[in-house]
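Other chains dropped; remaining ones untouched in position.
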Amino acid sequence: MKPSLGVCYYPEHWPEALWETDARRMAEVGISYVRIGEFAWSRLEPTAGNLQLDWMLRAMDVLGRHGLKVIVGTPTATPPRWMIDKHPDMLAVDRDGRSKGFGSRRHYDFSHLGYREESARITRILAEALGDHSALGGWQTDNEYGCHGTTYSYSPAARDGFRLWLAKKYGSIEALNQAWGNVFWSMEYNSFNQIELPNLLVYDAAPAHELDFRRYSSDQVAAFNAVQYEILKNRRPDLPVIHNFMSRYSEFDHFKLGETIDVASWDSYPLGHLAGSDEAAEHKALYMRQGDPDNAAFHHDLYRSVGHGRMWIMEQQPGPVNWAAANPDPLPGMARLWAWEAFAHGAEVVSYFRWRQAPFAQEQMHAGLLRPDSEPAPAYGEATRVARELAEIRLEGTASQGRIALIYDYESEWAWEIQPQAAGFTHGNHVRELYSAFRKRGLDVDVLPPSTSSFAGYDIVAIPALLAWTDSMRDAVAKFDGHVLIGPRTGSKTAHFSIPTRLGPDLPQNLLDARVARVDSLPAGIEVAVKGGGAARLWREKVEGSAEIVMEDVEGLPVLLCQGKLFYLTASGDQALVQRVADYLIAEADTPTLALPAGVRCRVRGQYRIYVNYGTGTQTLIPAQDEVGYVLGGATIPAAGVSVARCARAD
Amino acid sequence: MKPSLGVCYYPEHWPEALWETDARRMAEVGISYVRIGEFAWSRLEPTAGNLQLDWMLRAMDVLGRHGLKVIVGTPTATPPRWMIDKHPDMLAVDRDGRSKGFGSRRHYDFSHLGYREESARITRILAEALGDHSALGGWQTDNEYGCHGTTYSYSPAARDGFRLWLAKKYGSIEALNQAWGNVFWSMEYNSFNQIELPNLLVYDAAPAHELDFRRYSSDQVAAFNAVQYEILKNRRPDLPVIHNFMSRYSEFDHFKLGETIDVASWDSYPLGHLAGSDEAAEHKALYMRQGDPDNAAFHHDLYRSVGHGRMWIMEQQPGPVNWAAANPDPLPGMARLWAWEAFAHGAEVVSYFRWRQAPFAQEQMHAGLLRPDSEPAPAYGEATRVARELAEIRLEGTASQGRIALIYDYESEWAWEIQPQAAGFTHGNHVRELYSAFRKRGLDVDVLPPSTSSFAGYDIVAIPALLAWTDSMRDAVAKFDGHVLIGPRTGSKTAHFSIPTRLGPDLPQNLLDARVARVDSLPAGIEVAVKGGGAARLWREKVEGSAEIVMEDVEGLPVLLCQGKLFYLTASGDQALVQRVADYLIAEADTPTLALPAGVRCRVRGQYRIYVNYGTGTQTLIPAQDEVGYVLGGATIPAAGVSVARCARAD
């Protein structure tokens, strides 16, 4: 699919007289896709059963006349006020037991089957009414599932659903008691109807109780989506059904939800994401107008995987947002850079949020391509430029397969949140740190699900901080002939959140003869230096076995072990150690790298290598051996600059 | 009114045999006013309807015999326990939905009409019984409205009242939906009865929803006061009705409440106020025994304005208090300095809290003029000295009009709390920073309400960070021939919390040709230096238009613009920048200043200029040109010292 630009538009916010001008100007910018409708339920059905779809059809008419394709969002993220009267118990309940009411958005409980039926109903109505419109380009289900902490609800509906889910999973209460280890503190149940949700307890619930509740809740999000998907897909099998995800959000399993979408899109707000992250203050200051240089890329690669190879940016930051503690203006050029980077990572569409800044309501300080007075904001010109450049360069295919694969696993995120043992130890941090370390060497990285059954085609596969092996992944490791990096904590549990019989990392001796005899978790701020550079922090394991010692720390504990091409990292490291380990694997695997200036990153798509400069100063690129010159920019790349080199041999 | 001293006294706390001695000693100190009764309901009416007013009359007899005037407080801040049985739903509900019970004070909901009637009833009873007592000198309504976060209640009573208030304000639900921008996320209502309070939501409520709830809640406080005012005023039109406000408290609109009082009094606890403020740790350490050198003065000027020119200190800190995290002893002399400063700013009465330290209950560690063992505490002697000095110097009139006016607006406080866009950006901070900058130059500042319709008589008017213009204030600016400083963020919204059509600062082009095209909010700790000195922090605007650039930052953004005598500040500044801007305006307006030593401040009242030294060392004053010598102290002013100079030509 030809890379194109899009924009998010809310015809219901503006006088109908303005639509035509807006559509014309969108076309002038070079926009191809317009997302509409995802918050419009109160205008589509102002009172129960009183459907008002005409205005939406007229809006689609106008947009279609200017050659724009429309993505219609189902409006289920914002049920209207009358819906609460109809289903008073559809509101979700927070961990403190408080029902969260109407007045903002996402005020519904994924476990509430009555609302799930309402969601199907409005989806059927829209599918029916709009499905044949010539401007229709696809569908979006709901919006940002889980945003504002809405994946988990501690309601009666959730409790009832959880009991049924558990009964189905375990068959007998004895099996559940055994799996959860309920004998531990007399937590044994006599029947499934005695099980409560794991909130408002005196102390920690059993970790398997918590983990199963997260799995259950994640499944409800997926089930909610599947209902809409089936309706929309049946109506127009030729059009993509998309969901729009978020950044660094892991409360439900996106790979599982990905089973009922055709394209994964996500919200790229680099400045707000960095501001809200746990990065160091210095790093935040350095990149406050650009965003973290690896965060958007990581999510491009993650969601391309969630979308089975198809990825969009449904909401691209165009200027300051309204929702971080502070909301700086991006560096001039970033709205262009972010789009180019997304395309480099395989994006089909980059859609700016939003067309015109709304002067009212919650997001009135969120920039758009237009200002509230309809004058062009800075991103207007940047988007226009991107559209022109895309037309000239004609990217094709999608992002090329990387040489590095990283496993990202939502259950592992949940597990280490439930039982961190070292405050600050997370699965995602390990994944992102390795992602960044490989990427700084100019290497393309793919992010794969834990269901991956073959690593063929990769030089290196990394599986850090994984909760538990599946048989298929253990097999994939066994049969892979490249280099594998696992640990720390990988394979340290069973799927029922217990320590495996042969202890972590729980691999057969012929693959890796190593057993974690003890974990030494370290308070924040304490480091143990590693001989040769870098340091262990937060997590250290004392490992037994015959695996060869590659690195050790100053106290003599092994840090990196290997057996054949399988490497085990026993500690979580500071940035220097993670980089050293990545570099060691790269050298072992003989994978060629690039020498990138600080702040510069790149990605290959088809026959092009796209460079972006996240730094605040101009840098000079050293052309890679496979490059034959630039089709955009050049070796001198300014702050927020983009250079596109043509490669002699692609893929 | 002749400046005098007062004291807070609780006859119900002490054996009746002690009253006579206490009254005699009060008279010896030189005290004229005694406030009593404001927490005594359980003694005035021990069970419902069982009135016991005799003891109070006897207490007034005793006080009156010693020439003391009594201010009677209505006891409505502490409804007795039996009242809760009578009105179980009169308790307020906090933002988390929890009802806050009996056992401390202020346990009532301003929206509860049943309690409002009880409040009228006890007020009528007191007015009737005590209104003709010869010792009666005035009334106080309730005490410290809003203290302990009691302005806002999320109760059914508040919800019902809010719906009625909205229906009255908007007339139709369509008008409300339009005003709040409810189309944004399908937040549209079909009727007023669907509207809930803006708490316990999934995410932010519409800002206009929040703002209207604050306006509603503020109006309930005013309505509660109006009921008492009418009763008391009707009974004795000749006596003042007073309410006693707090420091840095902005949850209701004090100017609106001021419509039903004759005198605004407030609680001056300089040490506790500084300890609880967001001032820098260094500043807090420097002034921990004196209080912030500008905070009390600011509130004197604010409440003089709230009280239509009449201001008292109803509670003056006499020593350590009990309610801050740490409660240091004031520097010897501060109990005198604070009183003198209050008189300089126009106080009619400075009343110490309290006569004798209570050895029991919540405030047993709060100092008084007497210790619990009835021995004099240090402030006893300081108060005696102030009384003697007042008798000698005979201040007259009230505080002279300043040359500088500052607009302080409660709605603007609420607005930027609701939607800060830059964490830490507040209206009040901007006002106080400017206040301090002008005051350090020896200039008297008046604090005016947003309803001000004329700035005649001022050299400079500053209107920082104002939510929205009223027509009258826009007119006042237009017709004023002095210098005006506005911004940042001033006029950036309409009264319905939307961005105005012509963007901020929303003034006609002939007044100021400037439009805020973009806001660049900065994380705490990030600064952008301004050429010539100072730095922008938290807030920066990119402004278009033809206004002249007076200052710009190192990145080339205009910081101070002007058009004629109207100046627009585009950023919030550090202390150096705020001082530079104030100094620039002073120079432009050709306003004469004084060279005050560090820590020294002054205020003119009538023919006297009163100097106070908040510093910890002795300073030397440079006499101003209009001074003809000292009537108290001299050019050498020690720590905690007071010097009073006579001016050749006053007012």
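A few comments on the model shown:
Letters A and B name the chains as they come in the text, with residue numbers starting at 1 for each one.
The rule is simple: a residue touches a chain if its C-beta (ideal position, glycine included) is under 8 Å from a C-beta of that chain, and two chains touch if they have at least 3 such contacts.
What you see is a predicted model; the values in this text were computed from it and never measured.
The complex is a homo-oligomer: 2 chains are shown here, and the full assembly described by the structure file contains 3 identical copies.
Definition applied: only the chains that are shown with their structure count from here on.
Mean C-alpha position of chain A lies 48 Å from that of chain B. If you check the complex, the residues on chain B that touch chain A are 96-97, 180-190, 194, 196, 198, 200-209, 419, 421-423, 496-503, 515, 517-526, 538, 542. On the chain A side of its complex with chain B, the touching residues are 12-13, 39-43, 46-47, 75, 78-82, 85, 92, 96, 98-107, 147-150, 275, 281, 284-285, 288, 319-320, 322, 325-329, 357-365, 367, 371-373, 375, 377-378.
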